[in-house]
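For this view, one protein chain was removed and the others were kept in their places.
Labels for the chains are A, B and C, by order of writing; each one numbers its residues from 1.
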Amino acid sequence: MSPDRIPRDADNDYTRAAAQRRREFIEQRCGVSLEHTAQYSFDPAILPGNIENFTGVVQLPLGFAGPLRVNGEHAQGDFYVPMTTTEGTLIASYSRGMGITREAGGITTTVVDDAMQRSPVFVFEDARGARDFGDWVTANFEAIRAAAEATTRSGRLRDIEQYAASRMRYLRFNFTTGDAAGQNMTGKATYAACQWIRQHYPGTISHWFLSGNMDTDKKHSQLNTLRSRGKRVIAEVTLPRQLVEQRLRTTPEAMYAARKTSQLGGLMAGAVHNGVHPANGIAAVFIATGQDEANVAESHASLVFAEVTPAGDYYYSVTLPSLIVATYGGGTGLATQKECLQVMDCYGKGKAKKLAEIIAATVLCGEISLGAAVVSEEWVSSHDELGRNRP
Amino acid sequence: MSPDRIPRDADNDYTRAAAQRRREFIEQRCGVSLEHTAQYSFDPAILPGNIENFTGVVQLPLGFAGPLRVNGEHAQGDFYVPMTTTEGTLIASYSRGMGITREAGGITTTVVDDAMQRSPVFVFEDARGARDFGDWVTANFEAIRAAAEATTRSGRLRDIEQYAASRMRYLRFNFTTGDAAGQNMTGKATYAACQWIRQHYPGTISHWFLSGNMDTDKKHSQLNTLRSRGKRVIAEVTLPRQLVEQRLRTTPEAMYAARKTSQLGGLMAGAVHNGVHPANGIAAVFIATGQDEANVAESHASLVFAEVTPAGDYYYSVTLPSLIVATYGGGTGLATQKECLQVMDCYGKGKAKKLAEIIAATVLCGEISLGAAVVSEEWVSSHDELGRNRP
Amino acid sequence: MSPDRIPRDADNDYTRAAAQRRREFIEQRCGVSLEHTAQYSFDPAILPGNIENFTGVVQLPLGFAGPLRVNGEHAQGDFYVPMTTTEGTLIASYSRGMGITREAGGITTTVVDDAMQRSPVFVFEDARGARDFGDWVTANFEAIRAAAEATTRSGRLRDIEQYAASRMRYLRFNFTTGDAAGQNMTGKATYAACQWIRQHYPGTISHWFLSGNMDTDKKHSQLNTLRSRGKRVIAEVTLPRQLVEQRLRTTPEAMYAARKTSQLGGLMAGAVHNGVHPANGIAAVFIATGQDEANVAESHASLVFAEVTPAGDYYYSVTLPSLIVATYGGGTGLATQKECLQVMDCYGKGKAKKLAEIIAATVLCGEISLGAAVVSEEWVSSHDELGRNRP
Partner (left out) sequence: MSPDRIPRDADNDYTRAAAQRRREFIEQRCGVSLEHTAQYSFDPAILPGNIENFTGVVQLPLGFAGPLRVNGEHAQGDFYVPMTTTEGTLIASYSRGMGITREAGGITTTVVDDAMQRSPVFVFEDARGARDFGDWVTANFEAIRAAAEATTRSGRLRDIEQYAASRMRYLRFNFTTGDAAGQNMTGKATYAACQWIRQHYPGTISHWFLSGNMDTDKKHSQLNTLRSRGKRVIAEVTLPRQLVEQRLRTTPEAMYAARKTSQLGGLMAGAVHNGVHPANGIAAVFIATGQDEANVAESHASLVFAEVTPAGDYYYSVTLPSLIVATYGGGTGLATQKECLQVMDCYGKGKAKKLAEIIAATVLCGEISLGAAVVSEEWVSSHDELGRNRP
C-alpha cells in the first residue's frame, strides 16, 4: 500500500485510536501539530454516515443571540438561538434585531410549502418520444409512487413535475421527508422509481441519469425560488415608527429609501435575491445545529418585501423559498449540535418546521439590524469596534 | 436589567468564566445540558473580533482527503486537505477524485483575478447629476484612492467601476486585500473614501449609502461571476481515457453525455452555475480553515467546461469566479483552524492564493467523482453504504 | 381644442379621409412629406382593434425563404416562409438552412405545451391570510373557471398556479386560447374571475392587482422558459456528416466546438438563452404574419441542444418555450399579413399550432446556417456581400 495513503482501520474506522493514527500520519507527513483538533468530547462511534477519515474536530466558537420572540404555528415563545461564526459583530447585530422585534411584539412566521427533490432525466429518440413518456408517467403516477415509497419509511412522493426540452423529459420528484433534510432518502426513492419506470415503460429510453440538474442540488436556481426546495417559510413583523427612531436611530422612510436603491442595484447586478445578508444568519445556525453547511448555497435565497405602512410604521418580511433544515438525521445527532437543537426544543421528530420558523425569524432580525446600520452610518463603526479589522 | 438577557461581563467578556456563566444561564432557562459545547481547548482571549456572547464550541468532525496533487503557481506538490462535514460519502468521494487526478499527473491551477468590493451608491437630483458625478469620480480617482488607502496597511484600491441607472450612480470599489478576505477592510476604506467624496464634491448629492448592493455581499450575482469577487481561480486536468474506464467505470463520452443533459436542465432551471456540487467541497474546507462560512453563497459560483479531447481523453476544468479566502485575519487564527491551515502550509502572509488554488483543485476532484458516480449509477449505492440513510 | 392635438374624426376615425387629415397635420407641423406612408391598398375600416390614429402604413420589404420541409404533426410538407426584414443576409442565411435541412429529410416538429397567462396578485394582512386564500382558490377552482370562461367563447382556463411571497398570493391563470394569441381574452377572463373572487371570498383582501408581473407579459422570464407562454414547440433534425462537410464547409465536431465555447460565454454573460439568433427568424415571420412584434421579447427564448451522434452526424434541436402566435385575431386579418399566412395555409381557425411548428423549424434553420458560418469564417464575408455595410 502506498505510504501516501491516509490510514484506515478496516475493522472499525470510527474509534479514537483510528483518529489518532490519522492525526499522527498527518503530523508526521506535514510537520505540524494537531493538538487542538484532537480535543473532542464524543465517541467517534456516532459518526458513521457523517464523515469518512475522521481525524478530530474543528472547534467553532458558539454564541447565543436572543431572546427571539416567535409567533409561529410551530415555534411559539422566546428562543435563544445558537450561532457559530468567526465574523465579529454578527451575533451582536442579530441580537439587536431580536431585541427590537421582541419589543414590537415578536415575529409572525408561516411555513407555506415543504418538499425535497431529485430530478432524473430521460432521453429519447426524439421530442415526441419524450412527450409520450411524459404522458405515460402521468398515467402511472400511483405505481411510480409505490415504487419510490417502498424504499423509505418517512418519505412521501407528493408529485412529479415535468419539463420538456429537446428529446429529453426532465422529471422533478417532490417528496416530503418528515424531519430529515431528505436528500439521500429522496435520491434512493427516486432511483427505485426510475428502476421501476425502466422496467415497465413500453417504449424505448435511449438513456437516463438520476439527476438532470433540475433538483437543483447544492446550487441556487430560479426554479427553487419559484417551486421551493426544503421549507418555504415567511417571517413578518411591523416595527412601530417610534421603535425605529429610538432604537435604530433612523426612520421607516430612510430605511425604505435604502431598500429601493439597493433593490435596483441588485437587479442590475443580477443578484439572486433582494435581501441584505440572509446567508450570515442561516450559515451560523446551520453549523450550530448540524445542518449540511453546503446547503447555504440553496438556502440563502430570499424574497424581501418591506413597506412603510399608512400609519408610518415599517412592515418588513422575508420569504425563504429554499430553506433546507433537519431536526433528525444528518449532523443533528452529533454531540454539540444536538445540544444546540435542544436549547430550542428542536431535536428529533416533529420539529423541522419549528426550526424553519426560528431560522426565518432570525434572518429577519439580521436584515433589520444591518439594513438600519447602513442607513444610520453605524455599519463601519460597529465592525470597527467588534470586528477587529486587524490587517 | 431584564432576567431574559444573556449575561455579559462588562470588564472582560472573553473568558472561560464568562462563557460558563452563559452556559449556566442557557441551561437553566432552557432546561438542557451543555456538556459538549463546554469542551474546548483554547483560551477565549483569542476570540475578540470573531464572536460575541461566546458560550462554548460546536465540535465539527474533521477528516482529511488526499493526497491532492496540485501543479499550481502558488501551490505545488501533494496536499492533505482538511474537510469538515456531516454528510457521509463526501470525503470518500473527494478522495476518489484526488486519487484519480493524481494518477493523471495532478491538477493545474491558475489564479487570474483578485479583488474584494464595497459598492456605495450616490443619489442625485436627476440622471445628469449622476453622470456629472461619475465623471468627477473618474477625474479624482487618485485622491479618492489616497483617502481609501489611508485606512489600511494591506488594502489597495485597484479601480472603481461605475454603473448608471436612474438618478443614481453605483460605484464598485475593487480592492486587493493581501491575505485577508477583506470585507471589513474594504468597508472601512470605502467609507473613508466616501467621506472624502462628500466633502469635496462640488455638486449636490441628495443622499448616499455605503452599499448599493452591487458588491454583492453574501449573495450570488451574475456581476460577481463576470467581474470576480475574491479570487478567480481555474483548475484543469486531462484524464486519460484508460483511467476513466478503469477507475471511474465509465467513459469520457458517457460523462460528457451526462454533462450536456445536465447543462440544459440547469439552464432551464435558471441555476446559477453549471457545475455539480462545488458548494460541498468549498463549505467543507471553508469551515476547517476558518473562512466565513456565509461566503459559500458567493463562492459556490462556478463555470465548468469539459470536453472529450480528439485523443479520447477527458479534459475537465472548473473556474471559480468568486472564491473568497483568507489565510490571515478572520477565523484563520483560531486554534483548530490554524492547525488545518498549517497542514497545507497555508497559514499567514503570502498564502491566500495558494489556498485558493488548493480549494479549486479540490472542487474539481469532487466534480469528477460525483459526475462519474451519476453516470455509472453508483451514486445511490455509495450513499447507501456511507451515508447511512437512517430515516 | 389644442392645435397640437392629432386630429380625430369623432364619427368614424377609420377612413381614408381621416388618415389623410392626419397626414396633412403631420406634414404641416413637421415640414415633411408623407408620400410613401400614404400608399396602402386596404380599406381602413378593417383596422379597429388594431391601431388608433391610423395615418398610413410602413412598407416593410417582404421576401420568401424556402422551401422548408416540415415533418410536423400540424405542418406537413414544404413551405415558403414569408419574412420581413431590413437586415441583409438574413433571408439568404435562413434559406441556406432550409435547403440543407430539406436535403436531410426535413425537420421534425412537436408542440408540447400551450397556454396564455394573466397573473393577478392579492395582498393580505399577513402571510397566513395569503395562504388561506390560496387554499380557498384551490377549493373553488371550478367556480372561478366558470366565471372566467363566461367571458369568452374560445378561451379555457386550464389551471391556476400559485406562488407565495410575503403577504401576497400571486396567481398565474393558464388559458388555452384557440387560435388567438389571447392576451386580451385572458385579461378579460381573469378580470371577471377576480371580480367573482372578490365578491365571494369570505376573508379580507387588502388590495389586488390584475397583474403581479408573473405573466410575465412583454418581457422574458425564467418562469416562462420553465412553464411556457404561448406554444412550447420543439424542432429537430439530424444532419448527415457529409452534408455538413459539403454544404456547410465544416464538420459536426467543429460546429459543436463552437457551441460549447459559446454556451460557456453565454452562461457567464447571463444570457437568457443558449441559441444564436432565434430573434431574427421570429421577428421576420412575426411581422409578415401579423403577430404582435413586441412579443419577440418573450418569444426569443430558446433552449438549443445539439450533439455529434455516435455515427458522426449532427443532431440539432431548438426548443421554443414561449412562442406566442396567432392565426386568428390581432393583426392576422390585415391585408398583406393575411396573404402571408395564406401562403402557408395558416390563416384562421385550427392553424395556430401549424404556424408554431413552421416558425420553430425556421428558427432551427437559422441556427444551423449562422452557427456554421461562424465556424467556417464566412460570417463577415457573407454580410459584406449581402449586408452592404455602407457606413
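Please note the rule applied: a contact is a pair of C-beta atoms (placed from the backbone, for glycine too) under 8 Å apart; a residue touches a chain by one contact, two chains touch by 3 or more.
Here the structure is a predicted model, which is why all the values come from computation and not from measurement.
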Among shown chains, those touching the left-out chain: A, B, C
Residue, one of A:140, A:263, A:342 or A:376, that touches the chain absent here: A:263
Contacting the left-out chain in the complete assembly, out of C:296, C:323 or C:368: C:296
Residue touching the undisplayed chain, where the options are C:134, C:230, C:252 or C:329: C:329
Given C:71, C:110, C:228 or C:263, the one touching the chain that is not displayed: C:263
Residues belonging to chain B that touch the chain removed from view: 73, 108, 110, 112-113, 126-128, 131, 134, 163-168, 222-223, 226, 232, 234, 236, 270, 303, 305, 317, 319, 321
For chain A, the residues touching the chain missing from this view: 222, 225-226, 257, 260, 263-264, 267-270, 273-274, 303, 305, 307
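Basically, only the chains that are shown with their structure count from here on.
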Pairwise touch network: line, ring, star, complete, or other: complete
Between chain A and chain C, centroid-to-centroid distance (C-alpha), Å: 39
Shared-contact residues (touching 2 or more other chains) in chain B: 222, 257, 263-264, 268-270, 273
